[in-house]
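The structure under discussion is supplied below as structure tokens; questions concerning it will follow.
One chain of protein is taken out of this complex; the other chains stay put.
Going by the order they are written in, the chains are A, B and C; count residues from 1 in each one.
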Amino acid sequence: MNLHEYQAKEIMRKYGLPVQKGKVATTPEEAEKIAMEYNGPVMVKAQVHTGGRGKAGGVKYAETVDEVKNYSTSILAMKIKNLPVKKVLIAKAVDIKKEYYLAVIMDRDKKFPLVMASREGGMDIEEVAREKPEAITKLWVDPVYGLFPHQAKEITLSLFDGKTLALQSVNIVIALYKLFAECDAQIAEINPLALDGEERLWVTDAKVVLDDNAISKHPEIESLRDPDPGEEKELAAKEAGLSYIPLFGDIGCVVNGAGLAMATMDLIKKYGGEPANFLDIGGSSSPEKVEKALEILLTDRNVRVIFFNIFGGITRCDDVAKGIIQATTKMKIELPMVARLTGTNENKAKKILKGSPIVPVPSMREGAIKAIELSKAG
Amino acid sequence: MNLHEYQAKEIMRKYGLPVQKGKVATTPEEAEKIAMEYNGPVMVKAQVHTGGRGKAGGVKYAETVDEVKNYSTSILAMKIKNLPVKKVLIAKAVDIKKEYYLAVIMDRDKKFPLVMASREGGMDIEEVAREKPEAITKLWVDPVYGLFPHQAKEITLSLFDGKTLALQSVNIVIALYKLFAECDAQIAEINPLALDGEERLWVTDAKVVLDDNAISKHPEIESLRDPDPGEEKELAAKEAGLSYIPLFGDIGCVVNGAGLAMATMDLIKKYGGEPANFLDIGGSSSPEKVEKALEILLTDRNVRVIFFNIFGGITRCDDVAKGIIQATTKMKIELPMVARLTGTNENKAKKILKGSPIVPVPSMREGAIKAIELSKAG
Amino acid sequence: MSILVDKDTRVCVQGITGRDGSFHTEKMVEYGTKVVCGVTPGKGEKNFLDIPVYDMVKDAVKKEGANTSIIFVPAKFAVDALFEAGDSGVKIVVCISEGIPVLDMSRVLKFYRERGVMLIGPNSPGLISPGKSKVGILPSNIFRKGNIGVISRSGTLTYELVSHITKSGFGESTCIGIGGDPLIGLKFIDGLKLFEEDSETEAILLVGEIGGHDEEDAADFIRDNVSKPVVAFVAGKTAPPGKRMGHAGAIISGGAGTAKEKIEKFESVGIRVASEPEEVGELFKELL
Partner (left out) sequence: MSILVDKDTRVCVQGITGRDGSFHTEKMVEYGTKVVCGVTPGKGEKNFLDIPVYDMVKDAVKKEGANTSIIFVPAKFAVDALFEAGDSGVKIVVCISEGIPVLDMSRVLKFYRERGVMLIGPNSPGLISPGKSKVGILPSNIFRKGNIGVISRSGTLTYELVSHITKSGFGESTCIGIGGDPLIGLKFIDGLKLFEEDSETEAILLVGEIGGHDEEDAADFIRDNVSKPVVAFVAGKTAPPGKRMGHAGAIISGGAGTAKEKIEKFESVGIRVASEPEEVGELFKELL
């Protein structure tokens, strides 16, 4: 789950990190009010779930309240990478002398959390990693013991020339790791961690991504969710235990298993079709889940044919067949449907579908080809 | 640091353990008031830092408010193992059907915390351990991971025949371990954990001993300290970085190191003398510490001679000599003093003591013999 | 031979009385797997499907000699189930449960490393050594005893591919679904090592997905350490970047972990990559 910058900063503030002053506004008037309160130059920053806000003109430095109003007006009217900007963050400007990078992420290879720090802050860290890997200090944390103070010290000593600054800022690393561990974050990143003229450090940009699997442990976090347009459908699917991502083609796919769902999309593409979506109904699917899947799929007006590709394991083919029948009875589905159901309880499923308008196919390849044919015919 | 039963129960209550209702009283009138509030039979329990309260008559079952007043009056006038009873706990009586034992302690051998549980509750667990060791379930906890829920389950399944009761009471074990770990306890014990007629569990007696070395981590705990008579001196010594325990003899000992201090006492005894105290001035002793040591020692009117036995290592003999001279100058010390100072900076020390009335001795044995001689002559 | 599970595998089922646990226990028993007991706390000392049920996995080891445990409990309880299994004395744990937070898995994996216990999963379909034992939820009928070792990050996609292996006249020595999560126990490299050492395995099918770079690491490992022929398949060529395709592990971020990169990596070390599932059978026909 992605958080907006202002949300990430709120959490960081709670953990005692030195976040620059800032408040979020949804209208230019609100933005103006905040700027008056801060009485000095501010940053006006678009709050959208994507990078590249600066390049798109979504981040502006404003000296006067008038400038704040003007920038807020234009930014709140923007779309960045197709996402409309609904909020701007008005942040008290920091007189930045130098920028640093600090983050905690999960390292899939070492299977341990990883603290990364660099003096090359304020830029794309993946670029730094590619072009100047030696500029990044990496330190793995045993998640059972947690981050040791001496590890935090090692990080800050690698960042700052001034030993006093290094020793004083140890708590920043400790707090960031604590946030990472206690909130089950996948990423907790400060970029840049800015040093001002008075040797004080400030969090001037922040990113926090939370582990979707852990959100039930932190019910207070769910309220931070701000779905992007289009994402609502994905979330509705998620609530029903499905995994759905809309694409741009016309062949609706209902598959069990993420790998098979992707392979189905790949196969459709290979034979000249265009998948309308990724849809994984997951394991142990009940008929109701299949019904829900069809409901979501049918909201996509581009879909011209539906292809069921089920390889039963923990999913039972008869459950899927029942779901299809239930859905076609309840909703008026006029689209052609192709079904490939094999594996657990496959024969029961065949009996259930017998007599229905669903076109049975013996294999995935034949199913894909049939679906493409129907999509072009329809 | 020992806590009273009522203090242990307060902490347990904070951790969500099902402690029987109870309040502490310092007068029979207070006790009466509490009993009226509870409106039913109560236990009247002496609050002293020692076992064997029951046998000494310090624990009584009272049916009526009058009985509460009478028992409180007599118990508050008692001494148990020489400790005056200053408080009584008035606890709402529980209709006990069965008693269990549950504790977390630190196991020196395995170097891990140990959860112990037994169906033989309400009795001296060391007796159970001796006579019926198979009646105690033992389970070690890796302190880095903490207690796992399945371990707590294993404990409760070993305690209770009823599986429902076992599964419902898992949280009792989890909470007790949490208390142990978060408060740096050396012992966190519930004995008995009582089962009433309605299958509910109650903490009806509790013991918590905290790690003295960890109390600085938990400043709120220091306020729970209730020194026993005589213990004040030990605490004053502790504050000065000394370790002091008064005994019953007449030879005051000032020694560096606990082992050497004990060996000095043993030696005095061997040659027919009686040590007045155990006193370890610790490592890295400053002259001020030595001064403080003498100050504490001199409050003991039985002391007739003072024996310094210092083997310098981290302790420097010259610091000790300086302390002796400073103390004799400030306080008027008329008692004879015998000094054996050897090791680090021994020669500097000899120079400092030269000309003073302190009797130098070359060895511990000769020092002990000299001190005994002086104690008998004086 | 075969790897990890065989006729001597004595399985304990954690969560045996649940919907999925009971269903797949029956299927495993039908297949001939020695399911020696189940565990459901509070239900100990009863029988279920004629299999004894205990309160603790420890008891399963002590009383029934279980050496392998399979976990079917809901995500919320799966972390403790994993710790319990890891400390019980079994040597292999297969975790079917999915939805476990990554940081919890990081702790679990350390626990397993400390004890030298092998973990397969989480979010794994389990594994099968055809004709010997199945410890998982894989549909038995698609497998046939044979000489191809299969290792896969996917569940159902594996079944699809295996069905083509079997249809092409081959069979499988062992088929392992390692699970689709970002943090898992046994990884491609660990499985490849076992297959390379296994006398019964003559060729290997590796099934990858977008996300991470385990496929790239596996390609390097194969180049340096695997003498047997390997065929690969990678799903997600049409996946849009930045989106999760169901599995938490399948994120393409910053240009790394795309299907294209993985396929190119495999080909660069001489591994044949199937362009669609059915091709897998054809490639093995060429190679064997």
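Note that in this section contacts are C-beta pairs under 8 Å (C-beta built on N, C-alpha and C of every residue); 3 or more make two chains touch, one makes a residue touch a chain.
The structure displayed is predicted, hence computed values, not measured ones.
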Partners of the unshown chain among those that are drawn: A, B
Candidates B:15, B:101, B:160 or B:278 - the one touching the absent chain: B:278
Which residue of B:106, B:135 or B:333 touches the chain not shown here: B:106
Absent-chain contact - pick from B:270, B:330, B:354 or B:376: B:270
Sole contact to the chain not displayed, among A:56, A:129, A:166 or A:298: A:166
Option touching the unshown chain, where A:13, A:153 or A:225 are the choices: A:153
Interface residues of chain A (partner: the chain not displayed): 145, 148-150, 153-154, 157, 163-164, 166-167
Contacts of chain B with the absent chain, listed as residue ranges: 106, 108-109, 111-113, 126, 142-144, 181, 184, 186, 211-214, 216-217, 243, 245, 247, 255-263, 265-270, 275, 278, 280, 282-284, 310-315, 342-344, 363-365
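The working rule: only the chains that are shown with their structure count from here on.
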Chain of greatest Cα-centre distance to chain A: B
Chain pair whose interface holds the most contacting C-beta pairs: A-C
Chain B and chain C: spacing of chain centres that average the CA atoms, whole Å: 55
Centre distance in Å when chain A and chain C are each reduced to the mean of their C-alpha atoms: 27
Of all residues in chain C, the ones touching two or more other chains: 107, 111
Per-residue overlap in chain B, given as positions that touch at least 2 other chains: 145
